[in-house]
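Take a look at the following structure, please.
Note that one protein chain of the assembly has been removed; the remaining protein chains are unaltered in position.
What follows is chain A.
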Amino acid sequence: MDENNDATETNSEAAVLGGLPLEPDSSMQEYYQLQNELLLLSISLMVVGFVSVWMAYSLTTALNYLIGACSGVVYLKLLARSVEKLGRSASKVSKNQLALFIGVIVVASQLDQLQIVPVFLGFLTYKAALIAYMFKALSTT
């Protein structure tokens, strides 16, 4: 324990002496920006998907899609939070976000008003947002 404290002090001193910017908040700004971008992209894709499904199928199917898409956005937020905690207060990535997904699919399979396929495809909206973000990032570099 003492060795760890000594090592931390030595590192921070070296960083100060070397002039390295040791401001975790400023370096995390990029991460928070990424989170916001992904959230906005997911929500915009969710709205586009909801309207498209409503036009192509029915309001019931579109609402099913919306439930899945909302749970996907919450899932992404939970994953981002667990990645943020990694290395600080947690030593591994939490699996709590999977419980949300399991709950949504189980409820969709038990209730007659809900269908599994639109809910699952709605849940995958977050992945479409990730792919869109990756393409955007690749096109800018």
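Things to note:
Here is the rule we go by: a residue touches a chain if its C-beta (ideal position, glycine included) is under 8 Å from a C-beta of that chain, and two chains touch if they have at least 3 such contacts; residues count from 1.
Here is the rule we go by: contacts and distances are computed from a predicted model.
Entry comment: the absent subunit's protein name, as recorded by UniProt, is "ATP synthase subunit c", drawn from "TRAP transporter small permease protein", "ATP-grasp domain-containing protein", "ATP synthase subunit c" or "HEAT repeat domain-containing protein". When the omitted chain is restored, the residue from A:Phe50, A:Tyr65 or A:Tyr126 that touches it is A:Tyr126.
Think of the hidden chain as still there; on chain A it touches residues 15, 20-22, 24, 27-32, 34-35, 76, 79-80, 83-84, 86-87, 92-93, 97-98, 101-102, 105-106, 109-110, 116, 120, 123-124, 126-127, 130, 133-134.
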